[in-house]
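Yeah, one chain of the complex is gone here, protein chain that is, but the others are all in their spots.
Chains here go by letter, A and B, matching the order in which they are written, and residues are numbered from 1 within each.
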Amino acid sequence: MYSFDYTKPTDLSAAVDSLGTEGAQAMGGGQTLIPVLKQRLSQPSILVDLSGIESLKGIRRMGDMLVIGAGTTHGAVAGSSDVSGAIAGLTELAGKIGDPQVRNRGTIGGSLANNDPAACYPSAALALGATIETNKREIAADDFFQGLYATALEEGEVITAVKFPIPVASTYQKFEQPASRFSLTSVFLAKMADGSVRVGVTGAGADGVFRHAGLEQALSANFAASAVDGVEVSAEGMSNDLHATPEFRANLVKVMTKRAVEALS
Amino acid sequence: MAKDSGIGAAVKRREDARFLKGRGRYTDDMNRPNQTYAYILRSWSAHATLNSVDTEAASAAPGVVRVFTGKDIEEAGLGGVPCGWEITDKHGEKMKEPPHPILAIGKVRHVGDPIAVVVAENYQQARDAAEMIDVDMTDLPAVVDMRTAETIGSAVHDEATDNLCYDWELGDGEAADKAFAEAAHITTLELINNRLVANPMEPRCAIGDYDEDADHYTLYTTSQNPHVIRLLMGAFVLSIPEHKLRVYAPDVGGGFGTKIFHYAEEAFVTWASAQLKRPVKWTSDRSEAFISDAHGRDHVTKAELAMDAEGKFLALRADTRANMGAYLSTFAPSIPTWLHGTLLAGQYLTPAVHVRVRAMFTNTVPVDAYRGAGRPEATYLLERIINKAAQEMGMDQAELRRKNFIRSFPYATPVALEYDTGDYDATLDAVMEMADYKGFEARKAESASRGKLRGIGLSCYIEACGIAPSSLVGSLGARAGLYEAATIRVNPTGSVTVMTGSHSHGQGHETTFAQVVSDALGIPADQIEIVHGDTDKIPFGMGTYGSRSLAVGGSAIVKAVDKVVAKGKKIAAHLLEAAESDIVFEDGHYKVAGTDKAKAFAEVSLAAYVPHNYPIEEIEPGLEETAFYDPKNFTYPAGSYLCEVEVDPETGKVEIVALSASDDFGNVVNPMIVEGQVHGGLAQGIGQAMLENATYDEHGQLVAGSYMDYAMPLAVDLPSFNVETAEGTPCTHNPLGVKGCGEAGAIGSPPAVVNAVVDALKDYGVDHIDMPVTPLRVWTTIQNASVKQAAE
Partner (left out) sequence: MSTISITVNGKQKSGDAQGNTLLVDFLRSELKMTGTHVGCDTSQCGACVVHVNGESVKSCSVFASACDGATVTTIEGMANDDGSLGVIQAAFQEQHGLQCGFCTPGMVMSIAEMLKNNPQPTEAEIREGLKGNICRCTGYHNIVKAAQSAAAALAGAAQAAE
């Protein structure tokens, strides 16, 4: 690691102030950032650890919304009865991220801000139509994710919470990459109150997380595994690496979607 | 009744307490006063001319003590990293053996080749300064694929313009050809034995510590065989005589072969500590380990099996290309030859076997022994082609094997080995019972009802362990003897210190060796201390690899114990006023046969050190004996494994639902430890079959260079294993009757897994799939097979 200063403010405004420093970087749970720093791929001047800020933590239900503080760990989400009672798919998702130690530290805010193409949370944010709340504004999930590791966040902008509309039913079907155990191709499927079905796909897209319009239409019209068969999922635009070809990923999108439908039927 | 001590008892390990309390002492846990830290700048190019290495800025950076490059090594006249085995090729010529400088000189030959070392006050400063080194390189075409290496027109070494290290053969080619000409059925198979990274959980580490006053060097290192390192490094690289060099390998966090070899970093820190008059420490991180620890396997083979109409094997031919990587690592040349070609008879009466091996230089990390070393490659080849033959001939996989089993011992194979003993039917019967082979069809139907494809795969392996008589291996090209040494020091009050040349890095020698000595001397194990790993304490040793510790190291201990007892008898005869020939040693007592006159072991020991009443004319005081044991032959553990898998045809995911193993290890000293060794071997074999693949791209970049892309087996990937050690056929030529168990699991399991997957996919017309059977590979195989079937 390069050397840098470290600060752990206890309130948001102090954090935002520190993040105004040239070269400052925010840290949530550090479960992505620290490995990156070890590889010397990032050279912050000062690291602003957000984990001491209580106001960024916690889960609360607000009407038909579930609000999760950006600093809430994956473990806290996975273990919360508020979450499982409202959005079962999120419980599944958070419980399948990494391992217990990663879940004890890693945060939802960090995961969304990082927008790793193989990360789990972005698929839920997209599929549920979440709103990302920052210290400056609210951003719709559809506008938030902007390609690999790219988001709408501006320099020094901090995610404070994520607001998830509560669906009728939801599930997360994860197919793991054999080595990293991140998503090779996973699907978050949500049945919304208005009868629409939304499908968020992570791990597959060459440009990162996406919603699949064809699958959404077919399932909104007929919520059955067989409806998936008729949908063409193209390999075009899928990423290619050691662990999966675009064709295999396209196949997995369908298979995981079907399994999601079966899980909810 | 189960024994609770001595040979055969599942004694709990005495080394555990320190590890469980966090008090193990691994190399990186040690620090020397006034120590400096080395960071190695490694090549990021696979193949390039090294035009210049400018270290000026780095040398001036904060905390930097000195920066070293290949030029310094050249000027100091240091030797290269030596190779310990010379192969003579089929034309009678010596293999090509290009130099392996400890820091690159003139050229870099693989990603990870060390270019320069920064030594600084701390690790961070060393690494910071390394970024200031200006390296000017001109890339050359990388040689990556063994199959095109001969013709690519780019040479890893000038000494081998066709990148061929040697072209070797074994067996009677003419007899094999003749048998093929007469065969009723011929099965052919091309397969790849995937490249693996050993990945012991403790990364390598080395501390060089030069004592100016005594003109004495100490190397602390993560090694499986400190004496071998002392020999190779002292004699060939640094010209330090043995008495001036101590090599100490304390607790070592796993080896699996990759910590056998002498590495450049060890030589560097030892040498640099004398240059700087300060200790120098280097600790590898995991990313560095991927590009600097020797890799394993990496063969491409075409095999053919000739049979008569009933399925009797007539001949086997194998043509293998084996990857050596960019330089010859310590034992590399011997692995695809004498540890691979010689194993191709397997458990079968194949009258003619011929094997050709071409060893290739490529711009990749050197390849050497990894758990099993050559024997897994041989077993995979054989056990896969037999299953393919069974599939083609519509025969049961177990029946075809049984038709061809060797049943009479000793048996001389057509590939230079003589099996002393074995009972292959016994382990096959046992495993079929354990795995409920008969009930498979019902389980398959049940899986099918859930949309899953179930398959069952058999593998019957043999291995050659305790690698054997020094005279034989010498004639095959080994540049060292392969005996083992032990000293038994009986202390005056009768406690015993055992100095063994074997090295424990997980095998539990402190426990098992004490069991052996406890049994032999009839004293409690807590009176026995096992010392290993330190060249200053142990007379000599060849270390631990090739499942040799008990078979060879244990035999040396038994020999030394015998010498102790022989001397003890002389002393006892004197004390008991009896003839030496009347003294028997039993249950820790020297007895006059046929009387109740006896002296306890401790009484005789005391007399040896307090020789008041002592046959001083006849024998010296003291009771300490050293023995060297040079085995007469290899030992031949063997066994049968059955693997059952479920394949998800939609995702290609393979799940191992059961793995049963029946092994014949001869006599067993500690069944608990033996089973543990099998479990670990199984996990590594399954890792090879299902997950692990050290993939290079065409530019020579290691794409699977971290745990993010190199899939290590986790607990979730594996089932609980069904392991039984058979009653066994004791080895006939070592005193303990033991055969070695460390590698069996890694040798027997890969073909069992792949055979099971092929069995699961056979309805698609699939008859082979390469390792690892990842979801991508299985799914793609199914897709291609379905397209082919549709077309037919």
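We adopt the following convention: a residue touches a chain if its C-beta (ideal position, glycine included) is under 8 Å from a C-beta of that chain, and two chains touch if they have at least 3 such contacts.
Worth saying up front: this structure is predicted, and the values here are computed from it rather than measured.
Engineer: Which of these touches the unseen chain: B:408, B:581 or B:720?
Structural biologist: Only one listed residue reaches the unshown chain, and that is B:720.
Engineer: Which of these touches the unseen chain: B:57, B:600, B:672 or B:703?
Structural biologist: The single option touching the absent chain is B:672.
Engineer: Which residue among A:65, A:88, A:102 or A:148 touches the omitted chain?
Structural biologist: Per the contact definition at the top, the residue touching the missing chain is A:102.
Engineer: Considering the whole complex, which of B:71, B:90 or B:286 touches the chain not shown?
Structural biologist: Result: among the candidates, B:286 touches the missing chain.
Engineer: Could you tell me which of B:17, B:76, B:593 or B:616 touches the chain that is not displayed?
Structural biologist: Final answer for the missing-chain contact: B:17.
Engineer: Hey, which subunit A residues sit against the chain that's not shown?
Structural biologist: 1-6, 8, 30-31, 34-35, 37-39, 46-47, 49, 51, 75, 98-102, 104-105, 180-181
Engineer: So that we can see where the missing chain sits, which residues of subunit B does it touch?
Structural biologist: Its contact residues with the unshown chain are 12-13, 15-26, 28-29, 199-203, 251-254, 256, 285-287, 505-508, 672-673, 675-676, 679-684, 706-708, 712-716, 718, 720-721, 745.
Heads up, the rule we're going with is that only the chains that are shown with their structure count from here on.
Engineer: As a quick test, compute the distance in whole Å between the mean CA positions of subunit A and subunit B.
Structural biologist: 43
Engineer: Please name which positions on subunit B make contact with subunit A in the complex.
Structural biologist: 124, 127-128, 287, 650-653, 691, 695, 703-704, 707-712, 714, 774-776, 779-780, 783
Engineer: Any idea which subunit A residues touch subunit B in the complex?
Structural biologist: Checking each residue of subunit A against subunit B gives 1-3, 39-40, 175, 178-181, 184, 242-245, 247-248, 251-252, 255.
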